[in-house]
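What follows is one structure encoded as structure tokens, with my remarks underneath.
Removed from the display is one protein chain of the complex; every other protein chain stays in position.
Showing subunit A:
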Amino acid sequence: MLYSQGEMLEKILLLFCLSSALAENLCRPDASNGYKVRLSIKRALGDEAYVWNQDEMFLFRATLAFAMRNHLSGQDFQVSNILVCDETPRVSFWFIVTSPLDATRPVGKEDVEEAIRKSRSRINSAFLLTDQTLEFIGIIPTLAAPVSPDTPPWLIVFGVVMGSVGAGIIVLLVYPVVHKRLKKDEEEEELEEEEGEEETRRVKTMENGAAGDGAHNLSFTDDERFTQM
């Protein structure tokens, strides 16, 4: 009787040990339901980097529990549900999430991934880190959508430059024509004034008129073919 009771006790003890060992064995490197986390605190913060210690680890576990609660609403995840192991001086470790209802059962990988994706920015800001410096190996961060304005900015600058150049050309082309017309009006006025005065002036005006009608209007082309040096 005593003998079988002893056996029973041993079996119960064994089971007990096994179950607690199992709980610890859930978290190990390359666990099927776990993720590796890597923090690059010095790279992100430089001189203002904080030291990674157990308190920071507690914050991490709490933040992750929050993320799980956020995603699977109704289930009360506790800090004890987040198991951490294999910490290295790099500041990297593995973690695994267990269900609040049964501490031996890990939560599926897809749920953990979804939860982290949802609350990624909250997790990052808790540690003053970014997507690149707080890495969950295997969960690719969703990058921010590129801002694309309706009119590309380069087109605006192009329009401004093209408009001013076009205006410049029009001014350069129109100016001599306008100048010629103004001068012609002035000459006609002078012609009318002078005609009334002397007969001899007529010869001169005829010359002016002839010069003005020629195919090559000498008065308005460059008077010097040779540029001054």
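For this structure, a couple of remarks:
Everything that follows uses one rule, which is that a residue touches a chain if its C-beta (ideal position, glycine included) is under 8 Å from a C-beta of that chain, and two chains touch if they have at least 3 such contacts; residues count from 1.
Methods note: contacts and distances are computed from a predicted model.
Think of the chain that is not pictured: of "Gamma-secretase subunit PEN-2", "Sodium-and chloride-dependent transporter XTRP3", "Queuine tRNA-ribosyltransferase accessory subunit 2" or "Snurportin-1", UniProt labels it "Sodium-and chloride-dependent transporter XTRP3". Considering A:I41, A:I82, A:V97 or A:L134, the position touching the chain not shown turns out to be A:I41 (whole complex). Against the chain not displayed here, subunit A makes contact via residues 38, 40-43, 88-92, 140, 142-143, 145-146, 153-155, 157-158, 161-162, 165-166, 168-169, 172-173, 222, 225-229.
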